[in-house]
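Excluded from the complex is one protein chain; the other protein chains are retained at their positions.
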Amino acid sequence: MPLWTIYHPPGAYTPQQKQQFSADITGFYTRYGNLPAFYVVTVFQEIDADSFYIGGEPSAASVRIKADHIAVHTDDPDTRVRTRQILARILAPHTTDRGLYCEFHIDETPRDLWVLDGMAPPPLKSEAHQLWVQENRPVPY
Amino acid sequence: MPLWTIYHPPGAYTPQQKQQFSADITGFYTRYGNLPAFYVVTVFQEIDADSFYIGGEPSAASVRIKADHIAVHTDDPDTRVRTRQILARILAPHTTDRGLYCEFHIDETPRDLWVLDGMAPPPLKSEAHQLWVQENRPVPY
Partner (left out) sequence: MPLWTIYHPPGAYTPQQKQQFSADITGFYTRYGNLPAFYVVTVFQEIDADSFYIGGEPSAASVRIKADHIAVHTDDPDTRVRTRQILARILAPHTTDRGLYCEFHIDETPRDLWVLDGMAPPPLKSEAHQLWVQENRPVPY
């Protein structure tokens, strides 16, 4: 469900670091949301400093992240605060702790306009959802 | 109106296949929505497996699509189900039928914050809209 797009400077991450980064993001959704791991897609895009501007100035040491939340939305203000705080902690070792300025924001998009391998995802808490979690792939249901 | 962003593995599509893919997407909006063809923009982006992670694992055979719907929104649940089902059928020959895992989701963004060639688009069902459909370009109105 969540689609994470990560704009970063060329060479900021090795493939191993990108995999760990995406694994840490995935862990948030599997641990707190009981979502199937394969719902979490992370796309890294290198952006040269002369194509990456912050306040009109080129930036060679910034990471800008946009995530779409599709599977789960919440109106509860406390949960929303916790979501951004936990994600900030997960991102820190990959960004600010390494001297990379980091900004991220999350959008929430409609669950009923979402398709995986030709199927709409099963309802949360359904047996089929639990099967997708266990199998870690979309199973016809 | 719709902006389609398609993340795909390097070499997954020839230019001819990309054009057919985008033409098939365009056909959905012109046929079912009576929208001008030029409203439909499709951007393909190659993502290397070491920048494309699903559930924390690199993926070399997946297509991840995000579309923004701007011109037309509907609250009708049946129309929403049909939208995702028809689009899934349109995408299949370009993705799952070729052995490429495919996930897509659609966001809906405000129509009144949308500009083409310096102009706000004419209201649906207006004469100007019909002119834009026929001319397939933004005509001052």
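By letter and in written order, the chains are A and B; residue numbering begins at 1 in each of them.
Note that in this section a residue touches a chain if its C-beta (ideal position, glycine included) is under 8 Å from a C-beta of that chain, and two chains touch if they have at least 3 such contacts.
Please read these numbers as outputs of a predicted model, since none were measured by experiment.
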Review point. Where the complex has a chain not shown, which of A:25, A:47 or A:116 is the residue touching it?
Key: A:47
Check your understanding: Of the residues B:43, B:86 or B:139, which one touches the chain left out of the display?
Key -> B:43
Study note, to complete from the structure: Note that chain B touches the chain not displayed via residues 1, 3, 15, 18-19, 22-23, 25-27, 36-46, 68, 70, 107, 109-110, 112-118, 120, 136
Revision key, fill the gap. Note that chain A touches the absent chain at residues 7, 45, 47, 50-58, 62, 64, 66, 69, 77, 80-81, 83-84, 87-88, 92, 96, 101-108
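Methods note: only the chains that are shown with their structure count from here on.
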Review point. What angle, rounded to the nearest 5°, describes the rotation that places the Cα atoms of chain A on chain B?
Key: 120
Study note, to complete from the structure: The distance between the C-alpha centres of chain A and chain B, rounded to whole Å, is 22
